[in-house]
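Only a single protein chain was left out; the remaining protein chains are all shown in position.
And now, subunit A:
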Amino acid sequence: MRYLIIGGGIAGMTAGEALRKSDAKAEITIVDEEQHPLYSRVLLGHYLKGKVPRERVFLKQEDWYHQHTIEWLPGTIAEHLDVKNKFVRLSNGREYPYDKLLIATGTAPRPLDVDLRGVSYLRTIDDADHLLQLLSEQKKGARMGIYGSGFIACEYLELFRELGLPITLAFRGDRFWSRALLPEAGELVNKVLVEGGVELHTHSNLQDLVGEKELKGFVIEEGTQEVSILGVGIGVVPDFTWLADAGVEIGKGIKTDEFLQTNVPDVFAAGDVAEFKDVVLGRQLVIMNWQNAMSQGRHVAKVMSGEQVPFELVSSYSINVFGLEAIFLGDVEVSEADEVYVVGSLESGGITQVFERNKRVVGGVLLNRNRDRILITKAIKNKQSFSELEFVTD
């Protein structure tokens, strides 16, 4: 059996490792855009803050691939998929045949139209090293800029706060995680940030950067904001260009059924790139977090080796920003819910939103209400309705 895995991140690697465990003889190739062996992107925040040394970020050493007879092609990307003759042409010019193909290419940060030295993105360890280099060149008290209102913006917020640097934050809408948070919850996040000393500009579009070669600031409607580093976290974009003409169905991500199989035989998808049929939540969606990517990698390996079982996971993710604990459980898209119920309030400092569809709980956002976690996770798993839940009140 010849397994070809495009993508060497946590989804692709977990799949490769599981396939090796279940079949000692299979040929396994992992095509990896990165030059580094597998590392934890989630640990980059800790690494930047100096909480863990650089070597601790890595989950595998370079010789691991060889030891497990996995062919690892670092610094390589897929350029063309031929589903009829079952091969992928890679950037190294070679054509790799497959019996089973896994697409686990993840996504890349959405870039600004403009660039200057001092603009930072945060996805890879190279991005983190670049940011550390920029930080090392800063004068004391230099102001940091952040553009965006999602998880990456939070990573920058936490880092700059840890370093004691003043922060200017701008984003287009009126609140963080605008697809998941209702106005009141958004207000709570903004309040925490402003009270934490962040200069906040909502409803702001980045119009230009200021500076010759080095960044001096960025321009929004309210004028020029002087900053010497700008952390950008305005979403991600997957790359599907190599799949053109292959006939693989693509929506927001690569569409798969509940087994993580695409519409093309012997082609599978997992991780951030997969728009899978979630049997727990009852709809097709993309989930972009570590836990989902790893679980799907492990699961898709089973399916690829012939065990036809549906993928089931109530995914969760959480982040702490300026002391505010934000937890996301299951399906948290307001537009996909029939009802979003609010427990707690801005005044009490804690808000939980419960997402309901077809009279059953499908998701939850918890801001400073960690105690609701078990209740909501269980409600999603057990298909309960919101009215059945008993919340602990203050």
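By definition in this document, contacts are C-beta pairs under 8 Å (C-beta built on N, C-alpha and C of every residue); 3 or more make two chains touch, one makes a residue touch a chain; residues count from 1.
Just so it is clear, contacts and distances are computed from a predicted model.
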Matching the hidden chain's UniProt record against "Beta sliding clamp", "4Fe-4S dicluster domain-containing protein", "ATP synthase epsilon chain" or "Ferredoxin" returns "Ferredoxin"
Could you tell which one of A:42, A:182, A:200 or A:219 touches the chain left off the display? A:42
Just to verify: which one of A:317, A:341 or A:391 makes contact with the chain not shown? A:317
Contacting the left-out chain in the complete assembly, out of A:89, A:143 or A:373: A:373
Under the stated touch rule, tell me which residues of subunit A contact the chain that is not displayed. 40-43, 46, 51-52, 56, 59, 289-291, 294-295, 313-314, 316-320, 325, 327, 370-371, 373-374
